[in-house]
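A single protein chain has been omitted from the complex, and every remaining protein chain is retained in its original position.
Labels run A and B following the written order; every chain starts at residue 1.
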Amino acid sequence: MRDDRMKWAPAGRELATFEGDGFRFQCVTMQSQALVSASDILTRMPDALGWPDVICGQSYVLSLRRDRVLVVNGPFVQDGWDSELSQAVSDVTDALTVFEISGPNTLALMRRGAEISFEAPSRSASRLLFGFGVFAYRYESHDTVRVHVNHAHSDAFAQALRQAATRMQATLT
Amino acid sequence: MTSYRIDHGGLIDRTRPLVFTFDGRSYTGFDGDTLASALLANGVRIMGRSFKYHRPRGPWSAWVDDPNAIMNVKLNGREFPNCAATTTYLEDGMAARSVNAFPSAQFDVKGGLDLMHRWLTAGFYYKTFMWPNWHLFEPVIRKMAGLGEISRDVFEDYVSDQVHDCCDTLVIGGGGTGLAAAREAVETGENVILVDDQKTVGGGLFRTGLIEGQAAADWVEAQVAAIESGGGRVMRATTAFGIHDHKLVGLAEHGKFGCPPRLWRLRPGRIILASGALDRPITFANNDRPGVMSLDGACEFLARYGVLVGRNIATLSNNSGAESSARTLEQAGANVVTLDPTAGHACAIGGKRLRGVELNGAFHYADTILCSGGQTPLVHLWRHAGGKLDWNDDLQAFVPGKAPEGMIAVGSANGFFDLQHALDDARAVGADTARPNKKSSYKLTPLWPKPGSKGRQWIDFQHDVTIKDVELAARENYVSVEHLKRYTTLGMASDQGKTSNMSGLAAMAAVLDRPIPEVGTTTFRPPFVPQPLALYAGQRKATLFSPLKRLKLEPEHRAADAALVEYGGWLRPGWFGSGDPTEHIFNEVQLVRETAGIFDASPLGKIEILGPDAEAFVNFAFYNTIATLKPGHVRYGFLLNERGIVMDDGVVARLGDNRFVISCSSGHVDHVRDHLEVWRQDCNDPERIFVHDTTQHWSTVTVTGPRARDILEKIDTRIELAADAFPHMTVREGTFDGAPIRVARVSFTGELSFEVSIRNTYATALWNALLKSGASIGAGPVGSEAMMILRAEKGYIIVGKDTDGLTMPHDLGFTVPRLKKKAAFIGDRSLHMQVGNETDRRALVGLEVDTGSAMLSTGAHIVADGSKPRTLGYVTSSYDSPTLKRPIALGLLEQGAERIGEKITVWHLGKTVTATVCPPCFYDPEGVHLDA
Partner (left out) sequence: MFQRYSAFSLFQQGLRSHRGWTSAWRTPLPKSTYDVIIIGGGGHGLATAYYLARNHGITNVAVIEKNWLGGGNTGRNTTVVRSNYFYPESVDLYELSVKLYEKLSRDINFNVMFSQRGMIVTAHSEPEMEMAARQVNAMRINGTDAELLDEAQFRKKVPIFNFRPDARFPVHGAILQKRGGTARHDAVAWAYARAADSAGVDIIQNCEVEDFIVENGKCVGVNTKLGEIRAGAVGVAAAGHSSDLLQKVDITLPLNSYTLQAFVSEPLKPVIDTVVYCPLTGAYVSQSDKGGLVIGGGLDRVPSYGQRGNLPMQEAVMSGLIEMVPLLSKVKLLRQWGGTVDVSPDSSPILGPTGMEGLYLNCGWGTGGFKAIPAGGYLFASILATGGHHDISKPFDLGRFITGKLIDEAAGAGIAH
């Protein structure tokens, strides 16, 4: 097999905070993230939000699909199948790296990687961004977005974002 | 000098002179010039050569429809091939050179090819070059074909920005009608984008006199100001190059020369097409001569660049639009004689230099012949979007017919050539009000190519297609428009037929004596004008192309001098140590067999199945019976696809009545998860089964070897590790450092193994603790290469390596469920298809080489002896075994189970060796080490 240690920049480097023209990009630590699935989960958790809802607070619930949500910083729930509540719970805190992009050029930057606008709503926070399956939502303010990315691809995602920012900032003149 | 710069006018900045070269000679132009306008200003007319006959070529027009002035252009050390001189804005220091001409466009050694034109007609190459075969002639033809040379340099940073956007109304075209429509739309409150492919918007307005009482520049400025102050966006130098399904419009925003254009993927609510129309050539004898140009094009050169294309101009036109153009040129200082070509036969006189035009026998002196054969609406984007075309007899043109959803055409693109009418109509469309009904004052006498008339008459200037070629095509029955095009190659040059499609169609219609609309049109395809591949590629390259997944423990591995390899979509340690890997891997195998190795197994899948039907579902998904698996226990099994083929193998652990974890192979996680999500909804009740992929939440460290228990005992896990308390193929839960861990006794090496899983946050602490504990007894980290050898020594398969897309579980020795499992499972019926029951199926076997021989090659075939070799199977895994101190191999072999002990022939790249079939397990077949 081929030794590619020099080909790939050491993991972790891309995750550092960086600032660009009209945006800031940083990693955010979550206390907990849990997948909760049930056939009627969205009726049970009407507060589960999608796009372009502005989500506030420390704990909140993301709507992912009609039978699944992501509970962020919620109270502790045991992993497994809860037969009383008829719901499946899995701790995925360390499976998802969370990034926060803020600033007036947040949406312009995200548009480098997804067809996304505040006028096109979605019940789900799931989408593709730069080719990665992520959960994305507005957080606290109108020009801040949080993005949950699969842990193993967090470096690549950050790299894609940085490169897109470079392209965005380079002028054609 | 025929063409020259007049001392006033144009949109150029005469205070900013720029210096450039063309074919080695130096010239001066101004900021705002294109290469073509600057060369014409300097009296240079010959800017290229035609593709086939190498006839001299000058620019036909001033913008995208020019097929002739193609150049390689170098700036700042980077040369771009095939630049259209008419659309390349001049920059200081540009070095342009003609393509497919040597040594220059002015004097091309291959100009002599024109003497052979009689034989180099359309399709001549189909009739010859057959003997002895095409290969004899191809190299010469290839060298002669092609336009520009391409630099072998990689242009770093020539990477396009790509962005998505949306708006309410997109107006394509910033001429008069586009501007008027956009302004109205903005004033109704819409979010409007207007795109125009020129640096200065205004389209052809600068050719006209006053517009609604204002000078063109002022009128344009007023519209732009109104649009922008109303929140609309005006995008200049931006080409709408294609419209795709669901109104996805591709825009290429161009910048300075050498900058990669920006791709916009725009999704508008509605599209107003104001793309204009092109002046049509007239087909007459020698109409390809330099100096025969578009009348509108000449007026563009004058209006935008202050260049008069000739001093003594003869105009040939068949329509009412030409008169004002002739006057404009006169006012600029040219002598103009207007001629009517509809009544007779015309012929351009002259070679590289035009001397005049002969019309019906009468000679008229001219250094320039300007033609206007009518206007052809630019309907490319309309057709991309699926809009229909109607033939308009008055205009002798195809105009937009039935509209695609959400799209509307205005202005000359819609066949409205009266400016005021077009403006009123465009405003109504912009504001979404009723469109006025007015009759056009535009008059035209049909003037089309006349087959059979004298002289060489060009249809496609770049590809050198003449009327005679169209006649030939008709004669040979290539009469459909697509046959015509492909046989003659008309319309297939870099201008994609902008000037040749109509005349080609009309010529064929005349030959067939049928109306033009019956002959049809060719298909319009994106891109409207050629776009650099970089536009489409964006930043998807190098490590951003299919990026690998990264391990949480990667920093630890790097610190331990790991060689990181790409496997199964992850970057992971292949072995530890620098330099030649062989010895490192060898030592790691021995370490595991003698002491223990510590291995990062994090990529292994951890897909949880939860719910009241979890047991039934897992039993349905797996080949093996899982329903009888008790909580705390682990079972090895196969996932089959519907064809009964082994898709993945892995272990299933039951954590509770309603909870299972499937540990599928690392490279297949996404595929297995998707497979399970599909099947959960089919033949099962999705309200009672949930699939949670928790793979990336966990890091897994495997401690494997006879001393594995000792290592684990030294760290505090709260788990009873003794053999009787924790047997092979069971799973226990505990804690480490306060965090929950799961430990499974599962082995991929054949040694006592513990797979310890912990959430990523604690992974480093766990890894370091195990390493420290291991170091005290001489154990250390091992990589995937050693693991590959260890598992092969045990005969443990890798799906996709030791199996292929035909392998069923009974080929691997797992026969019972196929015969005995009663519950339905994915693939069950397929296992009993005729092919599943055949007795000569390929089964997994081991292979031993003759004593002292080298190891077998993976990929070698096992062949039946005989006059013609026949494949019986393959060598799928092959290694020099450090444990057994000899080569070992696994393979798939027809009737393998019945051939144990047989000698077989192995064929590889023409050479054969012999080997012996043996059971596919070379080490500890009783599994004594596993149960330790």
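Assume a residue touches a chain if its C-beta (ideal position, glycine included) is under 8 Å from a C-beta of that chain, and two chains touch if they have at least 3 such contacts.
Because the structure is a prediction, the values reported are computed rather than measured.
Across the entire complex, the residue among B:219, B:726 or B:874 in touch with the chain not shown is B:874.
The residue touching the chain not shown here, chosen from B:472, B:490 or B:553, is B:472. For the chain left out of this panel, the touching residue among B:414, B:531 or B:619 is B:531. The chain not shown here is touched by just one of B:210, B:225, B:835 or B:884, and that residue is B:835. Only one of B:71, B:113, B:147 or B:227 touches the absent chain when the whole complex is considered: B:147. Touch with the hidden chain on the side of chain A covers residues 1-2, 7.
Considering the complete assembly, chain B touches the hidden chain via residues 51, 78, 80-82, 100, 118-119, 121, 124-131, 133-135, 138, 141-143, 145-155, 158-159, 162, 242, 244-245, 248, 250, 260, 265, 468, 472, 475-478, 480, 482-483, 486-487, 489, 494, 496, 523, 525-527, 530-534, 536-538, 540-543, 545-546, 566, 641, 643-647, 799-801, 803-807, 830, 833-836, 857-861, 863, 868-871, 874, 907-910.
Following the convention adopted for this analysis, only the chains that are shown with their structure count from here on.
Chain B makes touch with chain A in their complex at residues 159-166, 253-256, 259, 261-262, 265, 267, 539-540, 543-544, 547-552, 554-555, 558, 562-567, 570-571, 574, 581, 608, 610-612, 614, 655-659, 686-687, 690, 692, 694-698, 759-761, 784-785. Put simply, chain A touches chain B in their complex at residues 1-5, 7-12, 35, 37-39, 67-68, 80-81, 83, 86, 88, 90-96, 108, 111-112, 114-117, 119-120, 131, 150-156, 159-160, 163-164, 167-168, 170-173.
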